[in-house]
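Every protein chain but one is kept in place in this view of the complex.
By letter and in written order, the chains are A, B, C, D and E; residue numbering begins at 1 in each of them.
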Amino acid sequence: MTYSAHGGWIDAANASWPEFAEALRAGAIPLLPFGAHEQHGPHLPLQTDSIMAEALARRVAIEVGGALLPVVAYGETSNNAGFPGTLSLSFETVRAIATDIGSALAAQGARGFVIVNGDFGNQAPLKAAARALTSGHVPGVPPLPTLVVDYPGFEEAAARFATTLPAGPGFYHADEVETSIVLAVRPEAVHMDKAEASYPDFPDTYPSLFTQLQEISPSGVFGDPRPATPETGEAILAALTLRAVDLVQSFLRRL
Amino acid sequence: MTYSAHGGWIDAANASWPEFAEALRAGAIPLLPFGAHEQHGPHLPLQTDSIMAEALARRVAIEVGGALLPVVAYGETSNNAGFPGTLSLSFETVRAIATDIGSALAAQGARGFVIVNGDFGNQAPLKAAARALTSGHVPGVPPLPTLVVDYPGFEEAAARFATTLPAGPGFYHADEVETSIVLAVRPEAVHMDKAEASYPDFPDTYPSLFTQLQEISPSGVFGDPRPATPETGEAILAALTLRAVDLVQSFLRRL
Amino acid sequence: MTYSAHGGWIDAANASWPEFAEALRAGAIPLLPFGAHEQHGPHLPLQTDSIMAEALARRVAIEVGGALLPVVAYGETSNNAGFPGTLSLSFETVRAIATDIGSALAAQGARGFVIVNGDFGNQAPLKAAARALTSGHVPGVPPLPTLVVDYPGFEEAAARFATTLPAGPGFYHADEVETSIVLAVRPEAVHMDKAEASYPDFPDTYPSLFTQLQEISPSGVFGDPRPATPETGEAILAALTLRAVDLVQSFLRRL
Amino acid sequence: MTYSAHGGWIDAANASWPEFAEALRAGAIPLLPFGAHEQHGPHLPLQTDSIMAEALARRVAIEVGGALLPVVAYGETSNNAGFPGTLSLSFETVRAIATDIGSALAAQGARGFVIVNGDFGNQAPLKAAARALTSGHVPGVPPLPTLVVDYPGFEEAAARFATTLPAGPGFYHADEVETSIVLAVRPEAVHMDKAEASYPDFPDTYPSLFTQLQEISPSGVFGDPRPATPETGEAILAALTLRAVDLVQSFLRRL
Amino acid sequence: MTYSAHGGWIDAANASWPEFAEALRAGAIPLLPFGAHEQHGPHLPLQTDSIMAEALARRVAIEVGGALLPVVAYGETSNNAGFPGTLSLSFETVRAIATDIGSALAAQGARGFVIVNGDFGNQAPLKAAARALTSGHVPGVPPLPTLVVDYPGFEEAAARFATTLPAGPGFYHADEVETSIVLAVRPEAVHMDKAEASYPDFPDTYPSLFTQLQEISPSGVFGDPRPATPETGEAILAALTLRAVDLVQSFLRRL
Partner (left out) sequence: MTYSAHGGWIDAANASWPEFAEALRAGAIPLLPFGAHEQHGPHLPLQTDSIMAEALARRVAIEVGGALLPVVAYGETSNNAGFPGTLSLSFETVRAIATDIGSALAAQGARGFVIVNGDFGNQAPLKAAARALTSGHVPGVPPLPTLVVDYPGFEEAAARFATTLPAGPGFYHADEVETSIVLAVRPEAVHMDKAEASYPDFPDTYPSLFTQLQEISPSGVFGDPRPATPETGEAILAALTLRAVDLVQSFLRRL
């Protein structure tokens, strides 16, 4: 099922530069997981979004024969800034990181660039970076088609495999879904004994008025993480991978 | 030997937000390893600087009872931009990442902030960020004393434990020293069979004229990595840790 | 039904400064329609988004006793930049306009600020501006709760009153819905004789890969504008107004 | 007297994109009126500068067969920021709006660009934008000759047609001249019953020291608006149009 | 005639920090001459504007008992950029220099700040800097009343003492007036044998369309420098000083 001509994927963190050069030359697509350092309730680690994005990017890289880049461990998480431990980058900083990395790849002859995003707040700045890279609007940098993969099929997979409802439409944060995925990928960082359910009321003005999530859920939990299992996490991750691989392969066909 | 009142260190990547909040409250100092994704010859991984900074920061965190933050895996490496695989951030981006993370910590009541730097190009932007944070010049952010730890005692430790000379005064890149440290910390990413020595001539204008290192050493190696051993790496790392712990404790006494 | 204490709305374009001062003092909420100058097919005017946003903002202002500000006639429309006549502002420029206007209102003692958005590309920069204003992150400016109204209930209203389907889920551009609204508000700018239907295929990578809409629909039409009528437009506009008034009143209750 | 080859002017607000494309192709010059939302005493509307700039731009567009763009309703008015209702953009924002719009026009093949300015504070940022556009200093944008029309012949026309003196040399604000022009163009927004004269003393340091005009004239009036008539306004506007058309035609001959 | 309480002026370039501190404490006003490095024909030096601004600032400092700061030798001169030797700063850079220096003075307790400008292109950025400093809009910096002195009474003095006409209204560049002043202040840098007259035609679009002055006058001379004498220069400089001292003393009375 490997799409890339070079016959294999590489983990760029552990690769040397000649290995990376060879992979680029063979057409391997670079994949950058972009995470966040953000509160996820009392039972999940602050790196939850990074863990999830890295897991998905790794699986996609394996399937499409890509070059997996090291995860960016911080992201835009200003709506959780009220919780100690949330370390938010600004919009500009997230955009700059993605633009700089994409610019380097473009100069080295990459034919495309895939960003696998794991955090809601990163969506707007990553789209802005991808638009500039794709359109050739970064001064001195050749155009680089840049795809932003934002958990395609998340709602469907959650509805299919989770046993509890989300706290709001399309709102998954420290709930059964996220907890299951982290249980599947990094179980030692999950404290199920601290898992508690929380279905808070959202104000009528949400999300039209910027609101600190701390005001809505003091624990930081939205939903019910208690039924989470690694099996559920694995099933959801597999579904997400399938959809993301399809998307990346559509992208590769356009290059 | 633990300085912090709270009696232990935490690995913030795996911590939940209440655990992080408790550590901050108890006075734990946050430590941010700042690495790079940069060529290190044919035998070392692109993440070498991140691996080294993370290893040092982890050891210091353990000694001083600090809160180890996830490594920033990318840095300013423009002088290696000619090598495929080097993915350099700009000066501004490195400064912004450190400023944003420090600003969040300041708002959450951290009493200080330690950045453990692993990359030459990060020095200037991290100093600029630390100066602004320390001086209270970030708009809307309370002053946060910020220490930049830049491998204190590196030259002495290298001279004492390594068997070969550096390629230039204070210039250590993909040589016996760096190779030994990665062998000690992440041996599976080192390919000693590809290790080769290179003592290139530096132009007379170096470093007064900005020069791509690729023009000086096509392999990206500066020095002789071949005698590297994990034992040498461990010895150097221990020496660096000792000096860095001293520095951080001096810092903590001033807070 | 007027919520504001001062008993009436004002059209700030035609008001003098003492009239505006009096309205602010009486608690009138300022409403800023934010439009765009963007292609809308061969039958709709380039100001379509501005016309729609202004019409909605005016109705909401009347209902809530607000202060209607002059429309911003340009917005972020980079995905239509391939069509002559589309004059796109950058992300930064849209954010700066909203931030500057909000900052002036905050300094003058406004208790809140409502932005009525009429353009997809404006969403991210207006949210960024509103977040900074609401959180008090604009240097030297007191916090100003800022609500972004983004056509609440659009899909429901479209489904209820339009006779044709949109070209894609949530995608309304130069179709029956938009054409009907402009017919209701500024009929002289609509050329129904030039209205043509277009249900183009979206590439699989849409919208994960930034794509010029010109490549998808050369005419700039998405959907079927031909059955559009002013009555349909009036019905949709009334439904949008109802939902927007509810939202603004929820917002006013929180101030 | 129409200079443009295409034989007519267009009002781009109401035009469709194919109509705008055709006008550009035929050589129509785009004209952007740039106004402000600024106090103009108790008898004139906050949009006075926009109304005046739009009226002049429209007349020039008709004479030269140009493409009239929608007015920018906000401008740099920081010296009136002390009055409620003045909503000032920053220098950067005004420059960015003009630069973005000019950049879009340049990409679409416009042969030149005319900005018709109606506000004193806009002069410096619009000149800066025009300089960059004309010189080809906007990255990625082809050079676009850009003319800034700043009420040429204003003092002469005022001296010839107004019956009262300005409050200071070259200083016209909410006086007979401006009031007459608004009476000619949008009479329903003028409240002559509230018109009052004010000939305040200017401090010796004016304008070398930045001064809020509120400190000089608490009413915001400078001069005597009471003798204003629509006839005077029409005469002045005709004189301004004549001079502006001459200027634009000189500009067109250079392209 | 000395206004300052401390009884004397100081030349800050040669002063030590305790001397400067004492002068500030005694109320001495800091004066910053802001020049440019710009072509002034074949007979005048590139530093002409700096020489003139420094000479005027020095005389004013002596009269008002001020603290003369070292001249800024570069300025915004983009309209002369076509001539080799013109080294123009951008608008932003000029503004930043003035803002940084004013910010430092404000932090050190200066009661005001005077900028003596010698270059046309500096006017807009210096006004922008002065506006921000005066209004307290520089983040973290207390308000600092800042006066920009722009050769008050230049036209009158030129008309009174020079024997030739300027090349255009208010346009003095490398002509009798400027040449006379440099002859009075730094005669060794003037080559009267190379002085030649030039009364070029200005295009009708000047200055509404940004134009390189090289296109108008290939020699860079505007007017007739040949009758210049040091006596004329001295007379003009004395007249300018008188007016500038009046302005600064009005400013000091307002502090």
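Rule of thumb we're sticking to: a contact is a pair of C-beta atoms (placed from the backbone, for glycine too) under 8 Å apart; a residue touches a chain by one contact, two chains touch by 3 or more.
Being a predicted model, the structure only gives us computed values, none of them experimental.
Visitor: Using the contact definition given at the top, list the shown chains touched by the missing chain.
Guide: Hidden chain contacts in the full assembly come out as A, B, D, E.
Visitor: Among E:26, E:62, E:165 or E:189, choose the residue that contacts the chain missing from this document, as touch is defined above.
Guide: E:189
Visitor: If I consider the whole complex, including the chain that's not displayed, which of E:71, E:116, E:130 or E:144 touches that chain?
Guide: Of these options, the touching residue for the absent chain is E:71.
Visitor: Could you list which residues of chain D touch the chain missing from the display?
Guide: On the chain D side, contact with the omitted chain comes from 136-137, 139.
Visitor: Please output the residues of chain A touching the missing chain, sorted low to high.
Guide: Looking at chain A, the ones touching the missing chain are residues 139-140.
Visitor: Touching the hidden chain in the full complex, which residues of chain B are there? Just list them.
Guide: That gives, for chain B, the contact residues 78, 91, 124, 127-128, 130-131, 134-135, 145-150, 152, 203-205, 208-210, 246-247, 250-251, 254.
The rule is short, and it goes like this: only the chains that are shown with their structure count from here on.
Visitor: In how few steps can one go from chain B to chain E if every step must land on a touching chain?
Guide: When the steps are counted carefully, the minimum from chain B to chain E is 1.
Visitor: Using C-alpha centres only, name the chain that sits farthest from chain B.
Guide: The most distant chain relative to chain B turns out to be D.
Visitor: Need the CA-centroid distance for the pair chain A / chain B, whole Å please.
Guide: Roughly 26 Å separates the two chain centres.
Visitor: Between chain C and chain E, what is the gap in Å from one C-alpha centre to the other?
Guide: Distance between chain centres: 48 Å.
Visitor: Where does chain E touch two or more other chains at once, residue-wise?
Guide: 139
Visitor: Please classify the inter-chain touch graph. Allowed labels: line, ring, star, complete, other.
Guide: Basically it's none of the tidy shapes, so other.
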